[in-house]
Every structure is written in C-alpha cells, then in structure tokens.
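Yeah, one chain of the complex is gone here, protein chain that is, but the others are all in their spots.
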Amino acid sequence: MSFMPKIIGGVIKQVLRRPVTRKYPLEKSEPSEGFRGRMEFYPELCMGCGLCERDCPTGAIKMEFYPNVKRRMPKFYYGLCIFCYQCIDSCAWNAIKPTTRFELSTYNKEELRERVPDEEAPPLKPRKPEKRLYFR
Amino acid sequence: MAENDEKIADKVRSIVGDRGEVHLKGKRRIYIKTSKDVLLKVIKDVIDNMGETYVSAITGVELEDTIRVYYHLWNIRSKVLLSFIIDLNKEAPEAPSLTSVIPGAMFHENEAYDLLGIKFTGHPNLHKHFLLPEDTPSDFFPLRSNFKGGEK
Amino acid sequence: MASGSYALEGLLKWARAKSPWLLHMCAGGSCNGCDIELAAALTPFYDVERFGIKLVGSPRHADILAVTGGPNKKTATRLKRIYEQMPEPKVVVAIGTCAVDGGIFRNSYNIIGGVDKVLPVDVYIPGCPPRPEAIIHGIYLALKKLYGGDFLGRKR
Partner (left out) sequence: MSIVTLPFGPQHPALEEPEHFRFKVDGEIIVDVEVRLGYLHRGIERLMTTKSYIQNIYLSERICGICNVAHTTCYTQTVEQLAGVEAPPRAQYLRLIVNELARIHSHLLIIGLAAEEIGFETMFMWIWRDREIVMRLMEELTGNRVMSGYNTIGGVRRDATEKFINMFKKKTPVLKESFEQIKKVFEEDPIVRKRFVDVGILKKADAISLSAVGPTARGSKVLIDVRYDDPYQAYKEIPINVITYDEGDSWARMMVRVDELFESLRLIEESIEKMPKGDYRKTFPRRLPEGESIGRVEAPRGELIYHLISKGGEKPFRIKVRTPTFSNLLPIATTFKGETIADIPAILISVDPCFCCTERIEIVDINKGKVWYTSRRELSRLYRRDQK
C-alpha cells in the first residue's frame, strides 16, 4: 500500500483540527444582518394602496377593509410567504420592515396568520411616499 | 460582432434560398420562417453547410388561429442561434420530427406532444404520459387555451 | 409487574427519543431548495447526528417523516404508501412553504396543495428554504410533541 504514509499525515491533521460544528440549540446562531426573516407590519405607516398584495408572487398578502377606521390594511399568511421581500420593495411608505427571525415552526397553520385586530387599527394619516418605486 | 452576424445571416439566406425568409433579430439570433413540408430539407442543408449544430430547444405556442413551432438550433462554429419557425393548423397539428436529422430532439418533441398535442411524424416513441401523471385523459393538453381543468 | 412494564415503557421512550431516525421524502412539487438545506443539516457544520438523527433509506426504520414540497397527483399515492409503511410512533414534519400550503406552485393544475391534504402533519416549518437551524427547531418541536420533555439535555 504505497499511499499509507500520505494518509497518516492527513488523518493526524484532521484529528487535531478544531471541530467545525456549531452547537445550534445550545449556543444561539446569529444570521447575517441582511438575512430575510419574518417581516414586521406597522399599521400606522400603511396607506392601504394594495401594491404589496398585487406584487406578492404567492398571494400570501390579502387586503382587508376595516369599517371602524374606514381604511384597508393587508393581513399576512406566513404559511404561503416565501420571504422574497417584494412587498417591502413595493411599499412606498416602508410600512413593512425586515427582521432576521427564522424560528417560525408551529403545530397548527392558523398561528401563521397575522392580522391587525379591529380595535387596534390606527386611523389613516395621509403622508407623502418615502421612497421612489423601481417598477412604475 | 454585429457585422459578423450580418455575414452569417446572408450566408443562411443563400442556403435557404426561396424556401423561407430569414431575418436577423438581435445579436446572434437568426429567425428562419419556413413551411412544414420543406423544413427537414432546409435544416439538413443548413447543417451540411454550417457544420456541427445541436438542438437547444423546441417551443410550441398556440396563437389565435395557428400553432407555431420554433426549432432553436445552436451552430457551434459560427456561434449563432438559428430558430426555424413553422405554422400548423390548430385542429390536427402535425409536424415532421427532427429526430431523423438530429436525434437529440426526441425528448423535446415528447414534451411538446404531451403539453400541446403536436403530433411529430416519424418520432421513435411518442407516448402520452411523458410528463403528465398516468391517470390524465389523453386529450389533456395543459398549454392549449381551451384547457379548463385544474385551475384552482 | 405494572411498575416493571412502566419502567420498560420509560426506557423504550428514552431510547426512541435519543435516536430518532429521519426519512426524507420529496412530495413532487419541490424545487430542491429545502432538500439541500435538510442535507446541509446533516453535514459537519450543523450536524444533527448530535441528537441521534440519521437519514435512513427505508420507511421501516424511520420515526420522523420529513416531507419537502407540495404533493402533486403522481406522488400523492406514493406519499401515502410511504406513510403507512412507517412503524407507529411516527411524526410528520412539513419542511418549507411548498409543503405547508403549496407555496408558489399553489394553483398549478398538477399540484394538490400542502402536505396536509394527503397526510396528518404535526409540525409546519415555513421558510423558502428554511435555514438548517429552523429545520432543527422544527424537528425539536416534533420530538417534543411525540415524546414530551426536552431531549436536548438542557437542564430546565
């Protein structure tokens, strides 16, 4: 076996090397700060234009009319969301903000629906758009 | 690069002659509109003159009155994509199979038959359930406009 | 005798919780993003073998059925057959948005929808694809539901 000495060198190098494993549940793992996790919706910034619902590739966002404050706001269903952040790009008032939360597993699907409750719906404050959209 | 494409387009025009009209559509894209019955001869002449060519893709699309089939062939030496276009009538789309000239077109034609119903004459084994599940009915052509099933 | 069988039951449950074998099945409507993330969870960097989780080839030895992708007509029957072949203490984990509810291929003529249209699903892991850590978190929830308690050895 001519290549036995070569193997011994390699084996020793690997054995002495520090293990690469990141012990996930015991030590917290921080994704890079640009990671696309679950989004956060700020109802007071939203103007109800519905562009996020129109551009969402999977139909995870549905607009809903709130009679008590007479305005439309989106409700999110994270069971369909593919975290592509197209809604954040299409929202001219930055009402949807990115986060890096990724531990979202649940036992039942209904927990993945996120809707602003009726009593907490803030009234509409008209404002000028904060950024220019790329798709016009 | 552009004038090189122009030279190649003229060369293709000389090969095809009056059997089809050739026009250059963007960089390295040559469209050749021919009819169904001269298609194989035209492709064979082009390949004999311009050297090794392989099948890149075969697109089937259903327009208002006809079904149009594109044969995209990439020519290795002159580095240009030749797209042969033929029109078939909508009721019984019949097209000559390219497998006699380039055997590599077999699976592409299978897929076109499975999704659009274009029968390729001379194809070694044209069977229905190439892509679709076994239990779909034989007239189930999802890419045809009159297809109604399955849309939820 | 009852305490003997009770001790045996406890031992059996402990042994199963410490070596939950995993069978990966792709239910058709998947783009292999979740499959390579599940495979990445097995490799040295995330290494689920620390919890005894091993990828096995046949449903006979599997405790966890990890399904990626939404079932289409062709694979729905096979998915059900695989599920029935698994021994009883089993749990189904739906990995990725396509497995949860069909994802982006939802209203295609060939996709039935989420995995719960074919199998009873215990844990849903959203994400496209979910990170290996999210998959580990999902499997942890599944095992917690199956065996109760915390099998990660953390003193709570």
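By written order: A, B and C. Residues from 1 in each chain.
The rule we apply is simple: a residue touches a chain if its C-beta (ideal position, glycine included) is under 8 Å from a C-beta of that chain, and two chains touch if they have at least 3 such contacts.
A quick note: this is a predicted structure, and the numbers were derived from the prediction, not measured.
Student: The chain left out here touches which displayed chains?
Tutor: A, B, C
Student: Taking the full complex into account, find the residue in C:Pro20, C:Gly33 or C:Gly138 that is in contact with the omitted chain.
Tutor: C:Gly33
Student: For review purposes, identify every residue of chain C that touches the missing chain, sorted by number.
Tutor: 24-26, 28-37, 39-40, 43-45, 57-58, 68-69, 72, 74-75, 78, 82, 103-105, 107-111, 128-129, 131
Student: Touching the missing chain, which residues of chain B?
Tutor: Missing-chain contacts on chain B: residues 25-29, 52, 54-57, 59, 61, 70, 72, 74, 76, 79, 81, 83, 102-108, 111, 115, 129-133, 142-143, 147, 150-151.
Student: In the complete complex, the non-displayed chain touches which residues of chain A?
Tutor: Counting only chain A, the missing chain is touched by 3, 20, 31-32, 34-36, 54-57, 82-86, 89-90, 132-136.
Basically, only the chains that are shown with their structure count from here on.
Student: Provide the C-alpha centroid distance between chain A and chain C, rounded to the nearest whole angstrom.
Tutor: Computed from C-alpha means, the inter-chain centre distance equals 23 Å.
Student: What is the distance, in whole Å, between the centres of chain A and chain B, each centre taken as the mean of its C-alpha atoms?
Tutor: 43
Student: Provide the list of chain C residues touching at least two other chains, using ranges where the numbers run on.
Tutor: Within chain C, the residues that touch at least two other chains are 106.
Student: Among the residues of chain A, pick out those that touch two or more other chains and give their numbers.
Tutor: Counting only residues that touch two or more other chains, chain A contributes none.
Student: Spell out the part of chain C that touches chain A in their complex, as residue ranges.
Tutor: 44-47, 50, 97, 100-104, 106, 114, 116, 122-128, 130-134, 136-138, 140-141, 145, 152, 154
Student: Which part of chain A faces chain C closely enough to touch in the complex?
Tutor: 19-26, 29, 31, 57-59, 78-84, 102-109, 112
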